[in-house]
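First up is the structure itself, then whatever we jot down about it.
Excluded from the complex is one protein chain; the other protein chains are retained at their positions.
The letters A, B and C name the chains in turn, as written, and every chain counts its residues from 1.
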Amino acid sequence: MILILKPQSEQTKIDLLLEQIENQGVSIHFSKGETETIVGLVGDTTHLDEDWLRANDVVADVRRVSEPYKLANRRFHPEDTKIEVAGRIIGEGHFAMIAGPCSVETEEQIICVANAVKKSGAAFLRGGAFKPRTSPYSFQGLEGEGLRLLKIARRETGLPIVTEIMSENQLDDFADVDIIQVGARNMQNFRLLKELGHSRKPILLKRGLSSTMEELFMSAEYILAGGNPNVILCERGIRTFEKMIRNNLDISAVPIIKAKSHLPVIIDPSHAAGIAWMVEPLAKTAVAAGADGLMIEVHNNPAKALCDGAQSLNPEQFDHLMVDIKRRVAFEEKILEG
Amino acid sequence: MILILKPQSEQTKIDLLLEQIENQGVSIHFSKGETETIVGLVGDTTHLDEDWLRANDVVADVRRVSEPYKLANRRFHPEDTKIEVAGRIIGEGHFAMIAGPCSVETEEQIICVANAVKKSGAAFLRGGAFKPRTSPYSFQGLEGEGLRLLKIARRETGLPIVTEIMSENQLDDFADVDIIQVGARNMQNFRLLKELGHSRKPILLKRGLSSTMEELFMSAEYILAGGNPNVILCERGIRTFEKMIRNNLDISAVPIIKAKSHLPVIIDPSHAAGIAWMVEPLAKTAVAAGADGLMIEVHNNPAKALCDGAQSLNPEQFDHLMVDIKRRVAFEEKILEG
Amino acid sequence: MILILKPQSEQTKIDLLLEQIENQGVSIHFSKGETETIVGLVGDTTHLDEDWLRANDVVADVRRVSEPYKLANRRFHPEDTKIEVAGRIIGEGHFAMIAGPCSVETEEQIICVANAVKKSGAAFLRGGAFKPRTSPYSFQGLEGEGLRLLKIARRETGLPIVTEIMSENQLDDFADVDIIQVGARNMQNFRLLKELGHSRKPILLKRGLSSTMEELFMSAEYILAGGNPNVILCERGIRTFEKMIRNNLDISAVPIIKAKSHLPVIIDPSHAAGIAWMVEPLAKTAVAAGADGLMIEVHNNPAKALCDGAQSLNPEQFDHLMVDIKRRVAFEEKILEG
Partner (left out) sequence: MILILKPQSEQTKIDLLLEQIENQGVSIHFSKGETETIVGLVGDTTHLDEDWLRANDVVADVRRVSEPYKLANRRFHPEDTKIEVAGRIIGEGHFAMIAGPCSVETEEQIICVANAVKKSGAAFLRGGAFKPRTSPYSFQGLEGEGLRLLKIARRETGLPIVTEIMSENQLDDFADVDIIQVGARNMQNFRLLKELGHSRKPILLKRGLSSTMEELFMSAEYILAGGNPNVILCERGIRTFEKMIRNNLDISAVPIIKAKSHLPVIIDPSHAAGIAWMVEPLAKTAVAAGADGLMIEVHNNPAKALCDGAQSLNPEQFDHLMVDIKRRVAFEEKILEG
C-alpha cells in the first residue's frame, strides 16, 4: 500500500501516523521528494483500512498495491478450484452446461424442458422459483411451489438443480437444492453472502450489472471467508450505453478471473444480451475464452414464457446450439493437448 | 405501449397476438406501412409484460409510452407527499437536515456527535449500526449494540434516528427506529422492499450506484404497493468514469423526481464525492435544485473514524456548513414567495 | 417513427403539426386513448428531425422505429460488403490479419517488425505515423517521416499498409496509403468523415470509447453517403468501470454488426485490454464471434516501444498467436461447411 502525503505537512503529525501504522505490523519505507512524499507500506495490509488512512490530515491519497482479496486470489491458491455437485465436476477442464427456463411455471413445463435439455446434453437444470423483478406488478415466481416442481423434475431426469435464492431466510428451503444461485442484484447483499459462507453448498455468484472484477472477488471472499470453498463465478453482462441489447457480455471477465482467481467461471449469454439470436454467438465466444461452462435459458414455448421469453431458446434451438458447443469444447481440448 | 411488428409476419399470427392483448382489456390501433407496422396499445398497460410481448414471433420491438410506476407517479398523485416523523415534517417545503457519523462506535462518540449536530440545527441523527462493506475484513458495525447506543443518543438529544437496515430479518429490531434507511446496494433487494411495504415506518430509499430513475421509482413502488406511503428518496451519487472522486452527485435527480413523482428527495453529498471538502459545494447545489433535505456525515474525530472518515466533517465544519445552508434555505423561500 | 402527444393538447395545434408532417411525405396513423395519444408516422422518416418534433408544444415524446442509417444498413443491402485492398480481400469469409507496431520509430524497427509479421502470416502492416496522445508531452509520432518509413517497409515486404489519419488536411499525404484508419477519438470528427467520403480509399473506422452501435453506423453513413463504399468497422474496446484493464472488448459488437450492417468488422484486442497477455484470449473470442479479422500490435522490443509497449506482443508471441488463430479460422470454416 502506498500513501502520498500532503506537501508541507507537520512532521509530528506524520510521525504519529507512521507509528500507528507500524503498530499494525506493517513496515514503512519513506521517500521524501521536493514536491511530494511517498510512503510505501510493506507487509500484510489486508486489514489496514483505506478510509481511515485517507481521513488523516497529512494524507493526500492512498493507493492499494496488493489485492484486498486473499482466499479468492490465485496468488495464494495457485491450483484451479474444482467443485463436485452430485457426481459432476465444475472447473478444471470440465465444461458444465446448465439449462432450463427462466421461471418454473407448471409441472408439465419444467419436466418437458428438463427432459429436452437433458437429451441435448445439459448436465444441470436451472429454473427460477423466486424471481427478482424490477416491477412489483410482474410475475414473481411460483416460490415454494416452484422449488417443489424443480425437485420433481430432478427426480424425473436425474439432473441436479440450480435455482436463485433471494434472502438468507430461505436457506432452509434451499437445503435440498444442488447449486444455489445469487442473482446480480444481490451480489452485494452481504447478509446473504455471510450466511452462504456458513453453508457448504455450491454457490453460483452472479456479477452485478455495474460491478468491477474486484468487487466480484470481494463478494466471493465473503462466502469463502465464512468457510464455504464452493464458489462458482458467473458473468452475465454489464450495463453499458448500448440501446440495441439489454446488457453487454464482458468477455474479458474470463481471462481476468483465470489470471487473478482460482474459482471456476460460467457465462450466461441469455441474460447478457436479452435476445434469443444473440445467445449462440456469445456462447461460442465463452468457449473460446476458456469459460468453465454456460448457463442458458430454454423454454418449451418462449412466446408464452411468464418472464424473459425474448431471450429463451426453444428446445430445437438449444439442441442445435449444443451440437455446436460440443464440437467447440472438443476443439479446445485438442488445442490444449497441443 | 407500442409494438413494432416484423415485416412479412403471417397475418394469422398477428391476429392471434392482438386477440390475446385485447383480452387483457387494452385497445389496439393498427398502422400498417410499407416497411414497418406499428401497433398502438391504449389503456392500462401496467400489467402487460414487455418480455412476453417481445418473445412473440411477430414482434420486432416493444416501446413503453406510459410509465410503469403508478403509486410513485405524480400524474396520479399530483400533490407533494409530506412525511411526519416524530413531530417533524419532511417534504412540502420543510428542509430536513440529517447528520451523524457513518458508524456508531461508542456511547461517548454518538452522544458527542448527536449533541453537536443538534446544536448546529440538525433535525435528525443518522448513524450506522449495521454496515454494508465491500470487504469481509472491514469493520461491519456494532450491530445490535449500535442500535442501542443510537437510542441512548436519541433520548439524550430528542433527535429522531435514521439507520440502515440490511435484511428483512431485522425488522423487529428496527421497530423503534424513526426512519429506516435502505442502502444503495439494497435498492433492488425486493424481499426487503416487500417487507418494508407491510410496515408504516418512513423509509429512506437510496438510489443504487448505477440505477436509472425509473428503477428507483419502481423500487419505491414496491414499498408503496405494499401499503406503506412513507417513502423518501435519496440521491447519493452515481458511478461514472471519473477517478478523482468516489461517485458523482446526479443533481438532475432532483428536478426529475419533482417532475415525475410526488415523493420527497434528500441529497447525500458525503457519499457522493467521498471527500470532505466536496460536501459543502455539493450541499449548496442540493438546496438550489430544490431538494427536501440533506444527509451529512459528521464525526467528532474523522481521522479516527472506523469507516468513511475521509468524507466526514468535524462538528466545527458542520456548524459552518449549517450557517450557510440556513441562509440558502431562507433565500429559496424568499424566491418562492416571489 | 412514433409521436406520443401530451394529454389535453389543443386539437388545432395537433392538426397543424400533423399537416406539416404529411407535407414531408409521411403518412399518419392516429390512436387516441384516455391517458395518451399515439401517432404512428409511416414512410421514409430518415429526413424527419427528431429534435424538431420534440420541440413542438403538443409532443411529449418521439420514438424512432426504423434505423436512421440507410447505406450502412443490411436491410437495404443484404449481401456482405467485401473490400479489395492491393489484391487482398477483407470481408466475405476472408479473415484479415493486420499487425505491426503502435508507432513507427526507425527504419530498422519497422522493417524488422514488417518482416516478422509477414513471416508469421499477417496480410497487412499497421504502424502509426501520427499519434493521438492524451498528453501534449507524450511522443506524437514521426509524422511525415513515419509515412515514408512505412512505405519503405511496404516495398520491402509487399504488405499493404494501414495507418491513422488525424485531419482532413492530411489526405494528400495519405494518397498512397492502402487503408486509412480513423481513430476512436475521431469517430465523430464529421469534417474528416465527410472528406473521406469523397475518397475511394478503404477506411478502417474505429468505434469511439463510449459510442453506441448506432453512432458507429451513423459515422460509417457519413463516409458512405459521400460516395465511398469501402468502410471497415473496428471494435477496440469500450470504456467501463473496470480498473484492472484499460478498456473492455465489446464482443457483442460482432454479432450486432453482422445482423444490422453489411460492412466487415475487425477486432483490435491490443487496445481493448491494453495488456499483452490479454491479447491472445480476446483474439480467440474474435474468431469465434465471426469477426472478419484482427489488428494486433507487435513490436520487436516492447519494453523500449515509444508508445503502448505494455500491450504489444514481441514477434515470437505473435508467431505463436498466429499458429493458434489459423487453426481457429480453419475450424470455423469447417463448421460453416456443416
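Throughout what follows, contacts are C-beta pairs under 8 Å (C-beta built on N, C-alpha and C of every residue); 3 or more make two chains touch, one makes a residue touch a chain.
Note that the structure is a prediction, hence the values are computed from the model and not measured.
Chemist: Using the touch definition up top, pick the residue from B:K284, B:K304 or B:H320 that touches the left-out chain.
Modeler: With B:K284, B:K304 or B:H320 as choices, the missing chain is touched by B:K284.
Chemist: Who touches the missing chain here, C:N186, C:N228 or C:N300?
Modeler: Per the contact definition at the top, the residue touching the missing chain is C:N186.
Chemist: Quickly run down the residues of chain A that touch the omitted chain.
Modeler: Here the touching residues of chain A are 2, 4, 27, 29-36, 38, 40, 42-43, 61, 63, 65-66, 239, 241.
Chemist: Touching the absent chain: which residues on chain C qualify?
Modeler: Spelled out for chain C, the touching residues are 46-47, 49, 51-52, 54-57, 68-69, 132-139, 166-169, 185-186, 188-192, 194, 209-210, 215, 218, 221-222, 225-226, 239, 276, 302-310, 312.
Chemist: Counting contacts across the full complex, list the positions on chain B that touch the omitted chain.
Modeler: Counting only chain B, the missing chain is touched by 210-214, 238, 240-245, 248-252, 254-256, 259-260, 272-273, 277-278, 281-282, 284-285, 287-290, 324, 327-328, 331, 335.
Basically, only the chains that are shown with their structure count from here on.
Chemist: Which chain is the middle one, judged by CA centres?
Modeler: Smallest offset from the overall C-alpha mean is found for A.
Chemist: Select the chain at the greatest separation from chain B, using centres from the mean of Cα atoms.
Modeler: Farthest from chain B by mean C-alpha position: C.
Chemist: From the C-alpha centre of chain B to that of chain C, how far is it in Å?
Modeler: 39
Chemist: Two or more other chains in contact with one residue: find those residues in chain C.
Modeler: As it turns out, chain C has residues touching two or more other chains at 241.
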